[in-house]
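Here the complex is missing a single protein chain, while all its other protein chains stay put.
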Amino acid sequence: MATKKKKKATAVASSLANDDIGEARRLELYTTQLECRGVEQKAHDLFLQNLIKGTSHLGIGQEAIAAGFAVAMQPTDYTFCTYRGHNHTLARGASMTGVLGELMGRQCGLLGGKGGSMHLTSVEHGAMGSYAIIGAHLPIAMGAAWSAQYRGTDQVSICFFGDGTTNIGAFHEALNMSQIWKLPVVFVCENNLYMEYTPISEVTAVEHPAADRASAYGMERIIVDGNDADEIYRTAQAAFARARAGDGPSLIEAMTYRHSGHSRADPATYRPAGELEAWKKRDPIPNYRQRLLEFGIAESDIVSIENDVTRRIDEAVETAKASPPPAEEALMRQVWADGGSAWRN
Amino acid sequence: MAELTYREAVAAGIAQEMKRDPNVVFLGEDVAAAGGVFKTTVGLLEEFGPDRVRDTPISEQAILGAAMGAAMTGLRPIAEIMFSDFFAVCWDLVANEMAKSRYMTDGQVSVPVVIRTANGGGVRFGAQHSQSVENWAMAVPGLKVVAPSTPADVIGLLAASIRDDDPVVFFEQKSLYASKGEIPDGEHVVPLGQASVPRRGKDVTIVALAAMVPRALAAAEILAADHGIDATVVDPRTLVPLDTRTILEETVKTGRLVTVEENPRLCGWGAEIVSIASEEIFYDLDGPIVRITTPHIPLPSADALEDLALPSVERIVKTIRTSVD
Partner (left out) sequence: MNVVMPQLGETVAEGTVSVWHKTVGESIAENELLFEVSTDKVEVEVPAPASGVITEIRVSVGETVDVGTILAVIDGPGEGTGERKPDTVAAPAAAASASATTASQYDDIRLSPAVRKLIGEHGIDPGVIAGTGVKGRITKADVLAHVSGGVPSTGIVTAGNRDARGQPLSPVVRRLLAEHGLDPARIPGTGKDGRIKRDDVLGFVNGGKPAAARSPGTGVPAGGQVISLSRIRKLTGDHMVRSKATSPHVLQAVEVDFARVERARTAHGAAWKSDRGFALTYLPFIAWSVCKAIGDFPHINASIVGDTLVLHDRVNLGIAVDLGFEGLMVPVAKDAQALDIAGLAVTIRDLSVRARDGKLSPDDLTEGTYTLSNSGPFGTLITAPIINQPQVAILSSDGVRKKPVVIESEDGDAIGIRPVGVLAQSFDHRAFDGAYSAAFLNRLREIIEATDWSAELG
């Protein structure tokens, strides 16, 4: 996770002290976004080197959402994300070696090579899975919230999904039931404007696929700039507070854009000319860097963070590359809780 | 020993486990206030309260998703899918999510869920409310599949299923809900993966499941009394894990094997047993293996037609008489 930096005395120290987020959190937010971006870029490169097989769904450009929520939540909270979940899993604290190793199908992978890119999970960090069937994890996230409510803890369940998910049945079932049971679950729609290869507007009856449906389930209409980690952070805090207070679920629509195609197989030629360039100007990371400087954090401190992240990512890549493929016995293990797969005597 | 109906045994089994373990919770449509559309969960809301016994909207995906999410985070939920036909509405949660999460995460995720459902025909509900789909569940790696035929087995197997850390699909046969049976006193648990042998004979081994078990037993009596054929009846009770040892041993003793299945013909659970027997005890078979099943059709609703479709005692007797010499 991010190394916490001591607050340095600067000319704008007073405004930092008055800020609701604070330098420490901001550095955490920046570091987390950097880690996500760096790992995703490595994943892109490793795919081109044929060290990552199959397919990958990269979240380049959408780091602010994963980072903003992760920094705002408690370690005991539960997160559920989609197959585009590398960022979300890393942001909860899962190791880079584990993530990269899993993408490359190695023993050091988070899942021992059994699940792959689309199913990254780290239960010890509260990352309760990445889900490849659209919409399936919304009711599952709701179930984790139910469990927290039943057990009387203040845990919250946070569920990340894309704009396309808002049109599938499970979305509606989960929202409805979460509301009637007043469950501590936060539904976060990352609207990156495209449902796979199709503009979301062409397949949705309303303009904002999540926010414009909130009222149907008795929830507030919340739209936020998904590329501003601070805005995300604040929105997240408010939703968590509501949930922990027993006031029930929230539905948040975060506007963002993905820099790459839907998956590695997609060159994204369906995007209109200029759209990608316009959004790249709103790239969350350079913008956040700029904000840090405006808040008085020294360039050298920022560079130091960046170098540290780069070094850790490079180490993780080498470690993962050196890890062997899973042993043969991994094939038949862990179908059942006893570790085996026997269906007969 | 008390005598309970099969439906009363469902409530008794759930209650036994909910008393034992505060992490056991239960949700489904009309299960709490109404005590279940088949009156299988009467009294549970009163005994355990609305936090533990919950009514849901008509939202099968949400019901199973909620059960899975809760199971992954410390609870032991029981979810009801009212009619097993409705699995088709929420099969993703069963086959793609619950069944696979442990394997895909190499053991990080646990899903100790029991999905109870009313399965099977014979009650004139028509094609979309009468199917026997235990074979669907059997075909998915990662699911345990239970199908009791007696009230005692309902309690015992429900207890074992709830205590099991893996996802279990528990098929109650609706045509058996009114049937009665003796229940042992005290806590009753029947381990999964153990067949029972309610009748032993020497001429043929009949393997039957759920509602077909009483029919097989009745047929066996007729075969013995009127036709000099003395049959063994084996009730596997669970399809996964499968007690192949008992099935094969009992078949080797008689040399003949017949299955009686409520599934439609293709890929019914009996097909797998026939395959195992023909591979592993071929040289002990004194004749071809025969499957008695529903024909490969949706089920009709008229009582006269439905009775022709499901394997009847008469059809079981006739088939065995002509195929076992």
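Letters are used for the chains, namely A and B, taken in the order the chains are written, and counting of residues starts over at 1 for each.
Please note the rule applied: a residue touches a chain if its C-beta (ideal position, glycine included) is under 8 Å from a C-beta of that chain, and two chains touch if they have at least 3 such contacts.
None of the values given here were measured: they were computed from a predicted structure.
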Review point. Shown chains touched by the missing chain?
Key: B
Study note, to complete from the structure: From B:E3, B:D286 or B:E314, the answer for touching the chain not displayed is B:D286
Review point. What residues on chain B make contact with the chain left out of this view?
Key: 255, 282-287, 325
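The definition used in the following text is that only the chains that are shown with their structure count from here on.
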Practice item. Take the average of all CA coordinates in chain A, do the same for chain B, and state the distance between these two points in whole angstrom. Key: 41
Practice item. Going by the contact rule at the top, pick out the chain B residues touching chain A in the complex. Key: 25, 51-52, 54, 56-57, 59, 61-75, 77, 92-93, 96-97, 101-110, 112, 141-142, 164-166, 193, 240-245, 276
Check your understanding: Which residues of chain A touch chain B in their complex?
Key -> 78, 80, 111-116, 119, 121-123, 128-129, 131, 133, 135-148, 150-151, 157, 169-170, 173-174, 176-177, 180-181, 330, 333-337, 339, 341-345
